[in-house]
Structure formats: structure tokens, C-alpha cells
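Provided herewith is a single structure, encoded as C-alpha cells, for subsequent inquiry.
All protein chains but one are shown in place.
Note that the chains are named A and B in the order they appear, and that numbering of residues resets to 1 at the start of each chain.
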Amino acid sequence: MTDLAVKLDGVGKKYRFFQLEKICLKIPRGTIMGLIGPNGAGKSTTIRILMGLVHQDCGDVQVLGRRMPAEQVAAKWDIGFASEDMRLYDGMTLGWHMSFIQSIYPTWDTAYAQVLLKRFGVRAEQKIKGLSHGQRVKAALLLVLARRPKLLVLDEPTTGLDPVARHEILRELTAVMEDEDRTILFSSHHTQDVEQISDRITFIDRGRIIDSMDKEIYLDRWKRLRLEVPSGIEIPALPGIIGIKRTGRLAVAIANAFVPDLPNAYESSGARVQAVEDMTLEEIFVANVEHSREEVEA
Amino acid sequence: MYTEYTEYMKDGFFIAQTDKRPIYLQIMEQIKQRIAVGDWTEGQGIPSIRQLAADAGVSVITVKRAYLELEREGVIVTHQGKGSHVGSNAGLGTKIREQELDQHLAQAARLGTLMGLGPEDLEKRLRAAQDRLARSEEEFV
Partner (left out) sequence: MKGTIIRHLILKDLRLHRQQIYITLAAGAVALGVCQWGSEPALVVGSVWFFISLIMVGTMLPIGGIVNERKKQNLAFVMSLPVSSVQYTIAKIISTFGMFLAPWLTLVGAAILVIETRHIIPRGAIPMLLILAFMPLVAFWVMTAAALIGETEGWGIAANVACSSSYGLIWYFMTRNSALTAGMTKPAPVWNSAVLTVLGVEFALAAVLLGLTLYVQSRKQDFV
């Protein structure tokens, strides 16, 4: 058994107006991976490929030690998948769906399903067509969670939800991680959710993976430096700095590989470092996407 | 009537979005507070990393980092496979308070520099703050 829940190696897929460019992605068991990217970046395509729903043109996909798409049936016994564009049967009740899933999966946990009904504030007798958007998302998630799958793959689970529903879902996802053998991959463009609950982060833009690493290291590497630069002094180009904006005597520098020595380097060049600030994941996301697009175009 | 929050802030740990500091620092501070006020006493076992992550609704890696830093500071002790407990150095509460004070002073120094204040200006403001506090306490007595 490998200790990776998901391993993509050189996976590519070509469409008419979009291309997934030979991406590599590793998700260790027992972690939550947040997949962040703008709309149309390739998040859903990546997720569909690793579910075996879309076949890659090239590259190797392994999920829970199974090769995809060839062994998708065996793999899907242990994967719980819910996506934004997935709908349950309108005319049927949530309870009908629950007994359908229960009849298929031996791992269905009836007691946990009841707890989830209560926590999510949905009722089994309700027909799907009578549910609000948030309740539908929670219903789909309930069906997935109550099976206790080894790997949860969630495409935009919090998109379009009110704060209460979002909070309930994030809670439930972090609760899953009490079991160190379980893994979650979720995509989102809600960076705050990703920052709060994920262990690792993958940035994807225009079909390419820009970064994929440990969240804490990641947040530590990105810093914003506020500088005061006396006129006549040139700001030196330093390693680890990806961008600088100067207006008059003030300048803001963005570092993507911050080291404690960096402020000293500026000080010794004649600039004064007013502050070194942490960046939120959202700020990093925007800066990173902009930077990587410039690099590609250059 | 007050709501007894059970789901939200399950175990009293919470992440303040208005707090600009990294989440792991917030977790560290909340643990230190528990020790400082005496809710968690020396030698007492504390939740496992995964359990606290689930309770606080944050990622495992964030709590792992908070525990590592706390261990480095001697606040908690972790034994491989046996979980963590509150460290046994004497005067831990005071030490933690001192650290907290240092953090606030560092913040004050940073703001002071930003505003172009010298050490004397800062000192003057600190005295003023102490005076205000003393006055407000007198009023209550």
C-alpha cells in the first residue's frame, strides 16, 4: 500500500478551447487538500479525470492504489464524490436516496446518517425538489459522508452556500479527519475555506498547476514588505521577490520565498523596511496567478 | 436567554476572522490562555492534534504546527504515541503572560515605528495608559 491517496503523473487532456497540461499531483493519506483556481482553470477536469469519468489523453492516474480509469469500479467503492453540478432525483425524497445508497454500500452508517440529518437540518421525508440550494448540497454530502469513504472528492462543496451552511459543512469535513486514514480533496474558489481547513494547497490556473505544497510552509513563504525608499536610491532586485510596486518614496514588495534575512538586505541597500506583513491565502492566490501568467507570457 | 453553542465553537476553540494573525498563532494563544487561567493545569493531558483540529474546525497541519511551537516554548510536552500534556516547568502561567506581553509590546513597537514615534513617545503613551487603568480601578473601589 502506498501512502499516497491520489497520484497524478503527467496527466494531460486536450479540449477544443482548453487544455490540461501534463499535471502532477500527490495527495498523502490523512490530509485535506484544497484545490484552488479561477473558474475554468481545470479544477473540475482534474477531478473528473481522477474519478475516471473523463479519460486522460496521457499520463498515469492512481487513486487509492487503483489505476484510473481502468480500475474505476474498484476505486469508487471507497471514494465519496459530490460535485456542484450533481443533482439528486427531483421527484424522490432524501430518504429514498438514503436507502438506495445504503442498499449498495455495506459501509453505510445508519446512526451517523441520523446525526447528519439533524446537524444539517434536513429531513428524510423531504422531496429533493422542495429543498433549497444549500439543503441540496447538504443532502448530497450526507449521502457521501454516511458511507465513511476512504477518500472524499468534493467539487466546490461550499459554492453558493449561506454562512451557516458553509460552516456546518466545513465542521463536518474537519471532523472526518479525526480518522487519520481518511483523505479529502476539495476544490473551491473560496480561499478562506481552503485556508481554514486544508493541510495542503494546490493552485491551478489555465490548465497548469502553479504550486502544490504544505499550507503552513506556503503561508510562511509569502510576505508583503512595506518599504520607505529615499529618492535617488534604487531598489535592488532580490531573490525571493516576485514583484515590487513603487509610488514616490513608498514601495510594496511581494515575496514568495521569504527568509528572515530579506529585510536586512533591503536595509543595507538604503531602503527602510517599515513592516513585514503576512498575506491571506486570497492575497497570495491573486498575486500568484498574476505572476505565473506573466511568466508564461514572457 | 443565551444560546449554548454546541456545534459552533464546540470545545471553545474558535478562529476569529478579524484577527489578521495566522490561524496557528490563534490556536497557540487560546491554549496558553487556558493554562494561564488555570483551566488546564501542569501535567494534564490535552486533546490530540486530530481531535483539536476537528473541534476547532481547522486543518490538522495547523494544529500540528501550533503544538510544535508550544513544545519549543516549553508550554506543552509531547511523547511519541502517548499524546501531549501541559509542561511541568514552574511558573508557567507567569511565563506565558510574559510572552503575551512581549508580543503586544512588539506590536506596539511596530506601530510606533510606522507612525514615526521614538522610544520616549512610546514610553509616555505607556505611562498614560497605566494612569488611565489605575484611575478606572479607583472609580470601582
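Going forward, a contact is a pair of C-beta atoms (placed from the backbone, for glycine too) under 8 Å apart; a residue touches a chain by one contact, two chains touch by 3 or more.
Since this is a predicted model, take the numbers as computed values, not measurements.
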| item | value |
| --- | --- |
| Left-out chain, listing which of the shown chains it touches | A |
| Listed residues A:Leu64, A:Leu88, A:Ala253 or A:Ala271, member touching the removed chain | A:Leu88 |
| Residue among A:Ser103, A:Ser231 or A:Ser268 touching the omitted chain | A:Ser103 |
| For chain A, the residues touching the chain missing from this view | 48, 51, 53-55, 72-74, 76-77, 79-83, 85-92, 96, 100, 103-104, 140 |
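As a working rule, only the chains that are shown with their structure count from here on.
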| item | value |
| --- | --- |
| Whole-Å gap between the CA centroids of chain A and chain B | 29 |
| Chain B - residues contacting chain A, complex | 7-8, 10, 15, 17, 20-24, 50-51, 53-54, 56-62, 65, 110, 113-114 |
| Touch list for chain A against partner chain B, complex | 30-32, 119, 167-168, 170-171, 174-175, 177-180, 192, 195-200, 214-216, 219, 274-275, 278 |
